[in-house]
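The complex appears here minus one protein chain, its other protein chains still in place.
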Amino acid sequence: MTTTESVPAEASPRAAASQPLLTVDGLGVEFRLRDARVRAVSDLSLTVRSGELLAIVGESGCGKSVLAHALLGLLPGNATTTGHAVLDHPGADPVDLVTCGQRHLARRVRGRLVGLVPQSPATALNPVRTGRRLLAETLWAHGRDRADVDHLAVDVGLDPADLDRYPHELSGGMAQRLVTALALAPDPSLLIADEPTTGLDRPLVDHTLDLLRRRCDNGAAVVLITHDLAAARRVADTVAVMYASRIVEHRDTDGLFTTPTHPYASALLDALPDRAFRPVPGDPPMLTALPMGCAFAPRCPRRTDTCTDRPLPTPVTGGGTVACHHPIPIGATT
Amino acid sequence: MADLAARPSPLRIARSRLRLLPGQAGVVTAGLVLVVAVVGSLLAPFVWPLDQSAVALDQTRLAPSWAHLAGTDDLGRDVAHRAVYGLRVSLLVGAVAALVATVLGGVIGGIAGTLGGRVDRILMRIVDTIAAMPHLLLGIFIVAMLRPSLGAVIASVGLTHWLSTARIVRSELLSLRTRPFIDAAIGGGAGRLRVLRRHLLPHVLPRLALATTLMIPHAVWHETALSFLGLGLPPHLASLGNMINDGQGSLLTGAWWASLAPGVVIVVVTLAIAVLAARWRDRLDPRVRAELHL
Partner (left out) sequence: MTRSGRLAGAGPVVRRRLLVAVPVLAATSIGMFALGAASPVDPAKQYAGAAAFTASEENLAQLRANWGVDDPLPVQYLRWISNLVQGDLGWSTSRHEPVASVLAARAGWTLLLIGVTLALVLVASLLLGALAAYRRGGVFDRGLRTAAYAVESMPVFWLGLAAIAVFALALGWLPAGGLTDVTATSTSWSDVAHHLILPVGVLAVSQAPWFVLFVRDAVAESLRDDHVLAARARGLPGRTVLFGHALRTALLPFLTLVGTHLPELVGGAVLVETVFSLPGLGAVTVAAALGSDFPLLAAITLVTTAVVLAANLATDLAYAAADPRVRLDG
């Protein structure tokens, strides 16, 4: 599914020639709490091209979902977002999602340009509306034909008859497919899917992943946020590994899965059941108290004194970046 | 699959703690107001004695001036002077009535919460019904049957305001009963009374005290409302409700100030109590944060 021509410092070999659809540059998100500040996203940069499927993987609480909400301007009032996230859609002026303001986001961006499959579908559905009404309302809001409701349901593997149920009458898997259908309704250029396979059984996971893959093959872009590494390996063109608010490694899928260079990425892969099935040692750090240097250092077998300095993303042979002072050399056995 | 450690996401932590501190300035001001009100009404008989029945018919309906800060009423009485004594009576009635209501509510809620079961259901059904009766009507009924007097007013407020206290105490006790440390204490051989004294009371008392404080403004409003209707304290007595009632007549003759000062006193003092109580509640239970920004 992925090609292997190398493009230095560029994780996406697939459509390297085309303009990036989304360019995130130095994005930071900080929450002010009563007694603490939480840095949920730190100095994050990446690009997503049309036709590309980027998977962002990492443990719960590493800031993946915050990134998704930041791109849509849906963070609560005590959050400060810094940096840039420029959406350059052909046929429209480039728009910086961080600075363009709620009004612009609401009228032009959300739904149509950037769609979101929210996490925890059970709570993401209005409890007093049927799926049909929600879908029809979304189609109407984007000037599309409400008659497409049944089509959308079938697309995500939902029986149209189930659309007449209220959310509390849906199973977890049905709710998950419904929120996916809702995100697909406006046909967004960039779809951010936050754990879209939760609660689905194996065939439906595959069905959903294939659906996302097809969107990319038809020219849209998808960011798949997941902790399911197998899902990422199955459909993603590129994978970004997030740890404690930062991207530690961003590579093409084959490269990452065959030769991970960041010790954390390697440890994550070792946790897979079809590999060593060995959990990552230690606990992830609290985002309220991140160490000055590399956040993974306390759990890292390769740490040295230099790790108290923050490692910057550096190019990896064969494409992509890694943020580590002591990356695992490609070709070495781990 | 590699299902990684589930931790609350930062997004969720941030949402749950979004509400910010209420303004410090409001709390300090409210505290000062309350200290002045309480100290003033305690010391008033010593530093500024009032003859309740005195009138000065040569000084009727004087507009506010340096000599009479809040003007004089139809009978030439100094409004500011009487407002101080009105506050004194209102605070006294409010505090005593709130205490009566708390004891009543505490006992009934305590019985319902400790016995549970059928007793609890019946008692709570009664609470629900009394809650459906307009407080003021019930209060008027009680005053009418006992004849208007200080005692009747206190009874009227006390008998109508115990419902929320009973509900609070009951639900606290019921929720405590299910906590492991109570089971442990009972399992450890502690007697029912001992468990009540050592484990339940320390949990319930702060909430009870808060409920009493929150009730004082209501008690004051209730008392002034009864007095305003002529069903409260004896008419010659300087009470805030009586003064506003008297002021109603003065208003039509242009002496708007006669009911202004007592009203302002009610508003300022009850607001101060409410602000402080809200702050107290925040400390007691950070989850249920009142958003008071004043």
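For clarity, chains are labelled A and B in written order, and residue numbers in each chain start from 1.
The rule is short, and it goes like this: a residue touches a chain if its C-beta (ideal position, glycine included) is under 8 Å from a C-beta of that chain, and two chains touch if they have at least 3 such contacts.
Just so it is clear, the model here is predicted, and its values are computed rather than measured.
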Contact residue for the chain not shown (choose from A:Pro20, A:Gly58, A:Gly83 or A:Gly115): A:Gly115
Which residue of B:Pro45, B:Pro134, B:Gly151 or B:Pro206 touches the chain not shown here: B:Pro134
Residue, one of A:Gly131, A:Pro186 or A:Pro327, that touches the chain absent here: A:Pro186
Chain B residues touching the omitted chain (full complex): 15, 18, 125-126, 128-138, 140-147, 217, 221, 224-225, 228-231, 244, 247-248, 251-252, 254, 256, 259, 262-263, 266-267, 270-271, 274, 291-294
Touch residues of chain A, complete complex, unshown partner: 69, 72, 74, 76-77, 106-107, 109-112, 115-116, 118, 120, 123-128, 137-138, 141-142, 166, 168, 179, 182-183, 185-186
